[in-house]
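A short write-up of the structure that comes next.
Removed from the display is one protein chain of the complex; every other protein chain stays in position.
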Amino acid sequence: MTNAPPYIRQKDSCRTLTEDVLIVLFAVYFMAVYYYGARAAVLGVFSAGVAFLCDIVCKLLLRQRITLREHSSLVTALVIPLLLPASIPYSILAAAVVFALVVMKYPFGGVGGNLFNPAAGGFAFAAICFPRDVFAYPTPLERLDIFGSYAGRSVTSAAYTLKAGGIPSVGDFVEMLLGNVPGPMGATNILVVCACLLYLVIRGTVRWQGPVFFLATCAGLAWLFPRASMPGNESVMYELFSGILIFGAVFMLMEPVTSPKRPTGTMLYAVLTGVMTMLFRRFGGFEEGFPFALLLCNAFVPLFDLADELLHRKIRRARLVSSENEKAS
Amino acid sequence: MFLLKTRKHHNRVRRLPGLITENPVLALGLALPFVIAASYSLRAALCVFTGMVVATLPTVLLASLTGSRLPAFIRTPVYALCAMALLLPAEALLTAHFPVILDSLGVYFPVLAVNTLLMHLCEKEELWGHPLAALRRTGLALAGFGAVMGIVACVRELFGAGTLWGMPVSWISWRIDALLFPFGGLIVIAFLAAGCRAIGRLLRGALYQSDQRLQRDMLRDAAHPPRPDGVDGTPISK
Amino acid sequence: MFFQRTAPPRADGPSRRFWRTAAFFGRGGMLLEQHKDPALSRDLRDCTSGAAEAMDLPPADDPGSLSGEEVLRYARSAAIIDERDGLLLADKLKQGAKGGVSLLVADAVDDEPYVSSQLSPLFKLSQQAVEGLWLAARAAGTSESIIAVYKNLYDTRLKIPGSLYGVRIRKITGKYPAEARTLFTQQPQSTLLVGVCALIHLYRAVHRGVRQTSAFVTVAGDCVANPQNLEVLCGVTTRQVLERCGLIEIPGRVVLGGPMTGRCISPDEEVPVTPTTRAVLAFRSNERDRHYQCIGCGKCVKVCPQGLSPVYLYKGAQTKNLRLLRLCDAVFCTGCGTCSYVCPAKLDLSAEIRRAAGIVRSLDSAKEEVASHD
Partner (left out) sequence: MEAIFQFLFYALTAALLENIFFTRALGIRHAMFGSPREILSHGVILTGITFASSFLCYGVRHLLAEQSLTPVLAALCYLACVTIVYLAFLPVCRRPDLRRMLPVSAFNCAVLGALILSSPGQDSLAAAAGFGLGSGVGYTLALFLIKTGRQRLELITLPRAFKGMPILLLYTGIVSLAIYGLIGHQLPT
């Protein structure tokens, strides 16, 4: 491809990498449309449009080349609506996407530079500024009119009752698994999201250490310290299936730009994010603590990478020493 | 390099170090906590500004008079205590007018006594012994600080609380509460500093382009001078 | 390409065992599709048109009874160059004899895709190769000699016999870069690696008294009509070699050597073939995928055989951050090219890191000189 060795390259490029995530996101959007009607799809298209406009403006300002081949801000724009309720007004969604791209991504140098997950930043901004709209969920399988604000009765999600210390009586295991539960648009259908995780891990886009260790830590802490007086396994089920824990573990935790580069660092990062998420959920001010915990742990990623480099520096030296000993012997 | 206009502009601007070129908040990063956390409304910004003026101006004057005489380790405590003492009357004055605002400012009003803008100006050796220069320099720095406080306070109150000087503004329908908190202030200041830097760079670029055009015109004129036109264009012999 | 020695700490005792197991897991390298097949299965065409230069030494009448020094004299007068590293074969064998080498390895490890310029002479001229190996063994005074051949999962049609005329064949499978480079080089005193083509030329020098005037070259790539292995006279230009094999279209670039570590020349440039050019490859240039930035996916870190982290070395090289280059050991990079191969952003990681490593090495050596002066 270029005139520097090697002259043959692997077929998949940044485009195919982000296209993997897009394919998987469409699957989740399909479930969202099934539960909340066409409004979910229109929300996705709207946020993609806003992201495209932000891209054009920011790249002109930063004098970067505008290519249609780079989808990373499209992925961010498609993740944000899935975290919000289907009854979210369009203005709030636009504000979240603009904040995610203009404040969280482009000042750090565009595509490869951002230190924090823009989707988490966008959701955090929306949650802080418009808590009433972000945490009021429509009941699934109810007709939502595509445009205009939502007039129906908005219900609270399982995360809210957990936060208030009660036992969510939203539905049994299968209901929650299939997502027939009031909650964020895309984050409630657990089964589809786990299938997406499997696909991404097999395709190599996401390292398996991240989500596995993160969910294990969350489950462990939920088992040890249930928030309401209920047996361990029930507490684990409610904690994991409510809010955007599993969806975040698949799409937001292992964003390639903001996650550590080596498997060992990913494990530490995932465990710390798990602890922080449970801490934020128990003592935090909002019912959904994962995006805030993720932003905080993204600030520790350079630390984990530095620790990784020092560790592998010792491994290289050990390999050097062991090869020297074989020479001597 | 032919920089006629740029040099003229630079000389004009260099004489006002606080306002245009070295803005203490945006360029030097002094007195940031107040601009970030205390400027969530116009009235709070005004209280902090008056407190800053009352605390900084006399203290820097004192520093310029006694700076060289005091030993190094005792200077900072003296300035801090003097500034805090000056804050007492300021607080009395302000509680008379804005009791609620001063109370909601909480820690940010008393901390004005040890802010970094004050320490920066007091430790400037070149101002020691020249009270007039110190006064002028502090005045400019405070003007720069006030300008930034004003802009940030207007933006945050208008979009954050939808009010201006306490009175609700009609054409603002939605409110972004994030702007009222410290992290909103940090983000606004970051974009303001980046914007000012970008505008400064654009201005210098425009000046440089106009210099280049000026140079090209002067070269063309020097190459073939315009004919001093007599009645019918014949050259008038000198 | 031995390691660049930096002062390693003495890790001994139980901790050493832990670090060695950790080192084992960080093997890195990757499985490359070999594309060797059309060239390897075709027979080795001799394009030297019989132009053989006689040597001043007459061909040996009884090659079996030659002593080590006589074989060395033949090798030196035939000026045989080992295609692995461009050294004179005579020097290598003398150094081997002096160093008391116990194992002589005939290296036919073509672990780079498309290249089979050592494998096909080994199998097509195997009798000459083995005889050359015995002569070299006698010259280097080694007791045991084996042949090392690289084969990975992709070239299934390549059948490798267990032994060749009594000499055992050691199959090296696995990822590119092959362990042979790291395994054998770990015991330089006890093993000596010699290229198969050099052994064939040694056999011809002793039996036919001819000087080395030809080189074995693979001509392949997606622009070549019928890729094959040729024995070509040294000095023939790459254009003639390519025309002999026929070109489907004008190649975007022509590569001398392997596709992973070779040198690129523009298509109309004339470069003579030397004994060390192992392959002449012609590739179509598709300039589509450009202008990506590094998104930190970590694939290059997983694939680096030396256990380095190319993502930080590249960033350190871009921003000239010497502290980071030294922290991440830029000098350990052997330039195998797997990080650039696997990078989804199509960045030239290995070229950039090699350039930065060169700078760091020159700075360190300059510092040592200054330190040694005062």
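All chains are identified by letter, namely A, B and C, in their written order; residue positions are counted from 1 within each chain.
Criterion: a residue touches a chain if its C-beta (ideal position, glycine included) is under 8 Å from a C-beta of that chain, and two chains touch if they have at least 3 such contacts.
Computed from a prediction, not measured in an experiment: that's the story for all the values here.
Engineer: Missing chain touches which shown chains?
Structural biologist: A, B, C
Engineer: Just one of A:Ala27, A:Val98 or A:Leu115 touches the chain that is missing; which is it?
Structural biologist: Only one listed residue reaches the unshown chain, and that is A:Leu115.
Engineer: Check each of A:Leu78, A:Ala293 or A:Ala318 against the chain that is not shown and name the one that touches it.
Structural biologist: A:Ala293
Engineer: If the hidden chain were put back, which of B:His97, B:His130, B:Arg201 or B:Arg220 would touch it?
Structural biologist: Residue touching the chain left out of view: B:Arg201.
Engineer: Residue-wise, where is chain A in contact with the chain that is not depicted?
Structural biologist: Residue positions of chain A that touch the missing chain: 61-62, 103-104, 106-109, 112-113, 115-116, 121, 124-125, 127-128, 279-280, 283-286, 289, 291-296, 299-303, 306.
Engineer: Mind pulling the chain B residues that touch the left-out chain?
Structural biologist: Residues of chain B in touch with the missing chain: 26, 29-30, 32-33, 36-38, 72-73, 75-77, 80-81, 84-85, 87-88, 90-92, 95, 102, 104-111, 113-116, 119, 178, 180-187, 189-191, 193-195, 197-198, 201.
Engineer: What residues on chain C make contact with the chain left out of this view?
Structural biologist: 312, 315-316, 318-319, 321, 324
Just so it is clear, only the chains that are shown with their structure count from here on.
Engineer: Would you mind pulling out the distance in Å between where the CA atoms of chain A average out and where those of chain B do?
Structural biologist: 41
Engineer: Among the residues of chain A, pick out those that touch two or more other chains and give their numbers.
Structural biologist: none
Engineer: Applying the document's contact rule, which stretches of chain C touch chain A when the two form their complex?
Structural biologist: Counting only chain C, the residues touching chain A are 3, 5-6, 8-12, 16, 19-20, 22-23, 26, 113, 186-189, 253, 255, 259-264, 281, 283, 285-287, 289, 291-299, 301-302, 306-309, 311-312, 327-329, 332, 335, 337, 340-346, 348, 350-351.
Engineer: In their complex, what parts of chain B are in touch with chain A?
Structural biologist: Spelled out, the residues of chain B in touch with chain A are 174-178, 181, 187, 190-191, 194.
Engineer: Taking the complex as given, what residues does chain A use to touch chain B?
Structural biologist: The touching residues are 91, 95, 103, 107, 125, 128-129.
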